Each structure stands twice: as structure tokens, then as C-alpha cells.
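All protein chains of the complex are present and in place, except for one that has been dropped.
Order as written gives the chain letters A and B; numbering starts at 1 within each chain.
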Amino acid sequence: MKWHILHPLWVGLGVVGLIILAGRFLVPDDFGVHGRNFTYGYHRLSSLQDWKDFPVKYQGRDSCIECHEENVRLNSASPHAAIQCENCHGPAVNHADSVQSPSVGIQSPSVGNQSSSVGIQPLSVDTSRELCLRCHAYLGYPNSNRGAMPSIVDRTHRRRRECSNCHNPHDPGEESE
Amino acid sequence: MSEDIIVHGVEWTVKQLFVYPNEYIYWSIQIVMYPYMTGLVAGAFVLSSLYHVFGQKDLKDIAQFSLVFSLALLPVAMVPLLLHLQQPARALEPLLTPHFTSAIAAFGIVITVYGLIVMAEIWFVYREYFVAQVHLLKNQAGLLSALRRTVYGALTIGATDVSDAAIRVDHKAAKILAAVGIPTACFLHGYAGFIFGSVKANALWMSPLMPVIFIMSAVVSGIALCMLTYIIIKEWQAFWRKRRGSAFEASEIKGAEKDVITKSTKFLLTFLIVAISLEVLDLIFRGYTAMKSWDILRSVMYGKDFINIFILQYTLGNLVPVALLLLPGRTLRRTSVALLLILFGVFMMRWNVVIGGQAFSLSFSGYMHYEIPVIPHSLNTFKEGVFGALSVMALPFIIFWVLNKFVPSLGREIKGSK
Partner (left out) sequence: MTCSRRDFLKEAVGTTAAAVLPSAAFVLLSTDEARAAVANSKVRYAFLIDTNKCVGCGMCVRACKNENEVPYDAPVTRNWVERYIFTKDGKIHIDSPKGGRDGFTDNNMYGEEIDPDDIAKAFFVPKGCNHCDNPPCVQVCPVGATYQTNEGVVLVDRDWCMGCAYCIMACPFGARYFHPVHKVADKCTFCYHRLNKGLAPACVQSCAFGARRFANLRDPDDPVTKIITTQRVAVLKDLYGTKPHAFYLGLDHDVR
């Protein structure tokens, strides 16, 4: 038997050995089957904690009550009671903890999100028509909850004015000041 | 900030009617290239094995070449993936933490094993040549010779016995590896087909026939490429030798051997007809069973992709070359045209599967058009554009040219064959 024929085998095993060795260094120690089975549970265990540590942005209505009691009280007795404050004002993040003075001025209205670095500045007050039209633009859908909403045809209803000129967003039943 | 945030796929996807918000053509040109290149690898190797294992003596010439070419193609098979991955630095992970329920993970293991087999077989075939080169270069001066001697020395891996017994063992080992390599090559490309065929979410891909269709068309493309390259190189060499005049014997200015081409063509046609039959079978079944997806599939296949599928792939890429190869009075030139068309046809098959499968939305109510980036304006549009694809296609020839300097496979001194 000419043993030289095994030389490529050693090389091959060497390559496989290198890969396994690389694995020892590159693969996190907690990588494995955690939970159900290999199909659905093969992962790095600490990934779960990574997700648990993800910062929360929306704080919910209850965190607004302490400082904004009047608006919340007004809103809770209105048809808009089910709408979260943060839906229109954007995510609070650490607004409640960080705003020192209640007399901080109101930011100019902005549509859309806030960057994830937000936390110190006061929340936006969005008075654009687009915000209200999300629910209140007439679409004419029968047998749909949308059809049951009080709606306006944007084109013909008080163009070039903001909804909040006449309607109080916190309590739409009330006339705006 | 929003100008810098490019969603992957948005630059080359045009949506029509209702497409889910997150749907884009994620698997674009590089994912077309990848099964194409792995198919060429598998096909080239099978062609080589037809000689080494099944003793098809007529294929001796081309077998050597296709074996080395198969090795030149192998690293290129990985390049499209590296260009496609959003995190290419993590490309080793399927080897480090393979999740075997995924066809891609199994593929990572198979291609590694296959690569080792091909390299081992080439080693056994060329070992005698390496040892001879070491001796030859021993007495030559100069840095280049010393370098080459070192390389050849390393390539012998310490096995320098070139007695008759040792060479006989070499041949036996090469034959065994060629035999083991055939199912591995089939696995290799079967897995590529399985990657698509097992995706139940995609109405076009989901089919048990996918792995078989892929293997068949892979062998077809591999044989066609090897034949074509072989013809071109041989004719080129013959042309230059003729021009240089009487320095060479008449028997050497032969060009592409007729027997080789004839035999290879027979195998090529066989696999091609099998591949076509399977694809037509798949189509007939889909139309007959008319599942929910059939409406949109039909509108894609008979509508916007009609030219791609029926004109470019089936007619130009399959039927015309079959006719060209079967009609009497076959010339080398006609064969070459047929081979080019076959290569094009197999490429279109990959295109029609990968891109065609993303031509319609998961909603079955909308379409996505693939506008392949031509002039790149960013790294992404280069990698996933025409020039990225062309780079991948050119690469095996460059690698082969380098490889051939160490393991010559075209010249008179073809080693290791019985």
C-alpha cells in the first residue's frame, strides 16, 4: 500500500480542522439549541437579552396624566378618548423624566416621527390636516367602521385651514378657542 | 438622512398593482449567476468523470481540461454569494453554525467536500508531473525557477515516489475520487435546485422537480462550456502553430479532435433532452392542476415573460441548438454556435427561475419588474448589476489561465491518464 495516497486526506482533514478551530473562536459560546428543537430553536441565547434591552419609546397614556391632567381629563370624556396621546404627539420616550420646566415652548408642528435620539425636547404638536384626515376623510365605504366615522370631503371642507382652528383635537365635540 | 438609506432591492424593482410593502427583488442577478456557476462546476466535473470512471476513451483530451476547469470554476461559484450577501464578512457562518434544516447550510458543507474531492483528484492526476517539474527546475537558475520549484515542491505534499506501483495507485485513487465526485457534484447542484424547490412561499419555485431540473441543466451547461472552451483553445493553438510553420509536426496541428466532440455532443444532447422534458412536464402539471397561483403564473409566463421563456430559453436556447447538433453535416463552427446557444439557454433558465419567481407578488395580485442596473453608481448597483455579473463570468477564465500554468491541461504532456 502506497501511503502517499493519504496525503490529500490529511490536507482535507486539516482544512476541516481549521474550520472547526475557527468555530471555537468565532462562534459565541452560548450558541446552540435553546427551547423547542433544532429547527426552530438554534440560535445565540444572548440574542434574547439584546431584544429585551431594546429601548421603549411609547410610554402610554398613563405617563401623560401626571403633568397634563387637564388635557387628559378633557380627552377621556370625549369621542377621542380611545386615541393614545402619543398617536398625535409622537412617542414620549423619556419626555416625562427629562422635561424640567413646564413652561418650555411648544415646537413647531411636524408631521411624522421623531429621531431616535429624541428624549429631551418637548413633543410635537401636529396640527396638520393630514393627521385628522387619516380617520376623518370621507371614503364612502359601506359596512365598514370607516364608514361609520364622522367624515368630511377634504376638497370641499374649509380648505387652507387647520382642523384645530375650529375643532379641539382633545375634545372634538367642543368648539376650539 | 433619508437619501443615505437605500433599501436593498428598491433600486432595481418596479412594482405594478398590488405588491406587499416589503416585497422587492431580493434575489437578483448574482443569485442567477450562482446556480449558473455551480452548474458549470458540476457539469465540467461530470464530463471529466465520464472518462475517468466510465472509460470513455474518446473523451481523454477534454476530460483533463474539464477537470482543471472545474477547479477554476469552483471558487467563482462562491463569488456571487459574497457579492450578494448584505454581511459578506459573515460568509463563513454556514460552515461554523450550519443550520441543517436549511438547504443553504447543507450546501456549504457539500461544496467544501466537493472542492476537496476535486483538488484531491487533480493532485493524483498531476502528482507525477509535479515531481518531474521539481527535478527539472532543480538545475535551473533564477528567482522565478526557484519560486516555481517551491510551489511544485509544496504541491507534492511530500509524496515523491514515482515508481510504477505508485503511479498505478495514483490512477486508482483518481478513479475512485472521480466516482465519488459524481454523486457529490449531483448533490451540489441538486442542493441548489432544492434551495428554490423547497420554498413553499414561492408559487413558481415550489416543485419537487426543481432539484432534478437543476442537475440536468447543470450538466448540460458544464459539458457545453467545456466543449466550447476546448474547441476555442484547440483551434487557437492549431491556428498559431500553422502560422508559425513547420516547427511542429503535422500530427500536432490537429485542433479540436472530432471524436471528442462527437462523443461529448451525444452526452450533451441526452442531458439536454431530459432537462427540457422535465421543464415541460412541470409546466403541463401546473397548467393542468391550476392551483390558486396559476392565474398570475400564467399571466407572467404567457405575458410579460413570454419572450424570456419561450423565445430565448426554449427556442433559441434549447430547440435551435438541438436542431443544429442533430442535422447532418455538422461542422465545428455549427457546433460552436449550438454550444453558445445552449450556454445562453441554461443562463436564461436560471434567470427565468430566479427572476421569474419574483416577477409576481406573493399577493398574486401584482407584478415586479426587474430593471437590472447597467451603469453602476454605487457599490450595490455594481455588485448586483450587469458589470458585477460580467466580472463573475470572466473570473473562471482568469483563474484557469493561472491554474493552467501549474497544472497544464491542454498541451501534449497530458498526464495521469491511462
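What we mean here is this: a contact is a pair of C-beta atoms (placed from the backbone, for glycine too) under 8 Å apart; a residue touches a chain by one contact, two chains touch by 3 or more.
Since the model is a prediction, treat every value here as computed from it, not as a measurement.
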Contacts of the hidden chain among displayed chains: A, B
Option touching the unshown chain, where B:Ile109, B:Val151, B:Leu209 or B:Ile372 are the choices: B:Ile109
Contact footprint on chain B, counting only the chain that is left out: 1-2, 5-10, 17-18, 20-24, 26-27, 81, 84-88, 90-91, 93-105, 107-109, 112-113, 172-173, 176, 195, 198-202, 361-365
Residues of chain A (touch criterion as defined above) contacting the omitted chain: 1, 5-6, 9, 12-13, 16-17, 19-20, 23-24, 27, 29-37, 39-45, 47-48, 50-58, 60, 80, 82-84, 86-87, 90-91, 112-114, 116, 130, 133-135, 137-146, 149, 154
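Everything that follows uses one rule, which is that only the chains that are shown with their structure count from here on.
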Interfacial residue positions of chain A with respect to chain B in the complex: 1-2, 4-5, 7-12, 15-16, 19, 22-23, 26-27, 31, 38-39, 42
Partner chain A, residues of chain B touching it in the complex: 92, 95-97, 99-101, 112, 116, 119-120, 123-124, 157-159, 161, 165-166, 169-170, 173
